[in-house]
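Structure first, commentary second.
Complex shown without one protein chain; remaining protein chains in place.
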Amino acid sequence: MMAQAQSVADRLRGLGGGKSKGAVETSSLTPPVLALRDLVVEIPTRHGVLRPVDGVSYDIHAGEILGVVGESGAGKSMAGNAVIGLLDRPARVASGRIRLNGERIEGVSPKKMRPLRGKKIAMVFQDPLTSLNPLLPIGDQLSETILAHLPVSKREARARALAALEEVGIPAAAERLDSYPHEFSGGMRQRVVIALALCAEPDLLIADEPTTALDVSVQAQIIALLKRLCRERGMAVMLVTHDMGVIAEAADRVAVMYAGRLAELGPVAEVLRAPRHPYTHGLMGATPLAAKGQARLNQIPGAMPRLDALPQGCAFHPRCPKAGPACSFSAPTPMRMSADHSASCHFPMMPEPEAAPL
Amino acid sequence: MTSFVRIRHLSRVFDVSKPWLNRVLERLPKTQLTAVSDVSFEIPERQVYALVGESGSGKSTIGKMLVGLLPPSEGAVEIDGVDLSRESDPGKLSATRDKIQMIFQDPYASLNPRWRVRDIINEPVAAKGGDTRGLAERLLEQVGLSPADAVKYPHEFSGGQRQRICVARALASQPRLIVCDEPTSALDVSVQAQVLNLMSDLQEDLGLTYLFITHDLAVVQHVADRIGVLYLGRLVEEADAEALFDAPRHPYTQMLFDAAPRMDGFGREVTPPKGEIPDPINPPAGCAFHPRCPMAEEWCKRERPDLRKYGSHRVACHFAQA
Partner (left out) sequence: MVDQQNSPVARPGALRRFWDSDMGWSFRHSPVAVISLLVVAILALGAIFAPWIAPYDPFDPASLNLMNGFTPPMQPNAFTGEIFWLGTDDQGRDVFSTILFGLRISLFVGFSAVVLAMVLGITLGLLAGYLGGWVDTIIMRLADVQLTFPAILVAMLIFGIAKGVIPVEYRDQMAIWVLILAIGLSDWVQFARVVRGATLVEKNKEYVAAARLIGRSGPAIMLRHILPNVLSPVLVIATISLALAIIAEATLSFLGIGAPPTQPSLGTLIRIGQGFLFSGEWWILLFPAGTLLALALSVNLLGDWLRDALNPKLR
């Protein structure tokens, strides 16, 4: 059994290709806006060191939306927080590289990180109220952010604030500049937060569950807004969500996370139509949207393991229908499935015949 | 098919006025929020009826009135032929109430953290002085947990397991109707599938009737036999699940379906719905949906359409056709 596992691991290493195992380059001419390589985030606790992010590698290019999807505890938000330098202590980046436009930004001092945050990287959270100061009119909050990052006059900043509000689709924006956050509805607040995130023209936008607290109709509006902004501004967007439907609609590529590791990475249509990792496959089967006409949903037995009790080998193996002996002691590394599609699995699913070739 | 649940002209008004003193000083009138307005529907026995709506639609308020957590302002809830607000025989009333149970949205808030699982599950029976020997263990097994879990506390379980415990508690008093208020919206997809499957298994095994309250169209499509769509406290459309998903007749339902993300909607460019849900304290005159409706005409701003019947389909729109 040991020999078999060893050979599987060797095979994977050969196929994965050296240092940048996980990343699949889509464009090699310009460096990606964001490049993660073997990122590890650790939380030292009295029960031992937890790894909410464990060896994650992916790129996001300009004008691209990467959907990061996973269930609670998958570590999907943690990677985004690591990029923007907002890890709650005692969590820290333990190893790996974070490159923004080719420059390493992992582990830089908070002093150096501050100008990057907002200017180069912006973030939108699930609850818009956490990002807004309840005591300041939104126009002031926007101008303040603009003044902090761009060399413009006060008047110019206010004009830009107005333009930002108009761009995110706030009706009668000129009149709403002096309104306070509580005077907006939930959807409008999220628009204000997006305007706030965009006003310094960042290269990368991290959107962490931006639509989870919103109604379906408003969610559609926000997704359409994000897509338009990404396309028009050539911005890179990391869209973190648990909702497969949102991913399908909004993302260009998708990264599926499980227990801190990357399970599958590839173009959204390919991954959702013909998932290669059994977890992605199970997730699709469990989604009522995809299970039209079935009496029962396909269910994945068990639940996501807790970080302090991760199984040996592949973290998914206790729940996996295809698990073999190798899975319980050798953790799979990302394996290339097609040009830009990889899955971390010893026994990947074969595409079903009716899953049309793209 | 006989109707197990009959909801007739149900309304609920909340007083959301400022405190008395402020009102007097600022000369404000009383403000009232009509959360539910003239809603009528029936649920046949052993059916799954789903109420769908966005925030402010009044769907949870209807659920609370049905189980008796809130008294209706007007209208009646009739369960198995017993009118809950007019029945004078306390024995009959209590027996009818025992037939209704509820499963809540938040599995973390719906179990008392200081109680053992056994006591939580037994409570509905113990409160009535019933025999609870082995009850919790039996129910735990029925919902797919281990009987040994009975001595544990809620914090030792994951979200999905907690929701199973909630299901076990709901089953303890052998109800016939379970009102499920967003039972899976706090759960992860893979766990949601487990809980939905468990609930449909139990429905078949025990012959239960469900009222499913949710905003998630995908879940509704999967579980419901019949669906009622609510907008600002009013029923705007009601139909059998298949008919509704095949051909929604109310523009709001149409909008909801279009806005809901699709698994095959890769790169789909949709014009998102315009506007947001209006303030329920000052709802638009006429048809409440008219400011967002692509079909709206002058008529809609003045006159509210009645819920009219077209076969088994009911629609409240001036432009609905038979």
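By written order: A and B. Residues from 1 in each chain.
One rule holds in what follows: a contact is a pair of C-beta atoms (placed from the backbone, for glycine too) under 8 Å apart; a residue touches a chain by one contact, two chains touch by 3 or more.
A quick note: this is a predicted structure, and the numbers were derived from the prediction, not measured.
> Omitted chain: which shown chains does it touch?
B
> Which of A:46, A:89 or A:111 touches the chain that is not shown?
The single option touching the absent chain is A:46.
> Using the document's definition of touch, tell me which of B:10, B:79 or B:111 contacts the absent chain.
B:111
> Name, in rising order, the residues on chain B that touch the hidden chain in the full complex.
67-69, 94, 97, 100-102, 104-106, 109-114, 123-124, 127-128, 148, 151, 166, 169, 173
Note that only the chains that are shown with their structure count from here on.
> State the interface residues of chain B toward chain A in the complex, per the touch definition above.
54-55, 158-161, 188-194, 196-197, 200, 215-219, 221-222, 255-256, 258-268, 270-273, 276-277
> Within the complex, which stretch of chain A touches chain B?
Counting only chain A, the residues touching chain B are 71-72, 185, 187-188, 215-221, 223-224, 242-246, 248-249, 252, 268-269, 272-273, 282-292, 294-301, 303-304.
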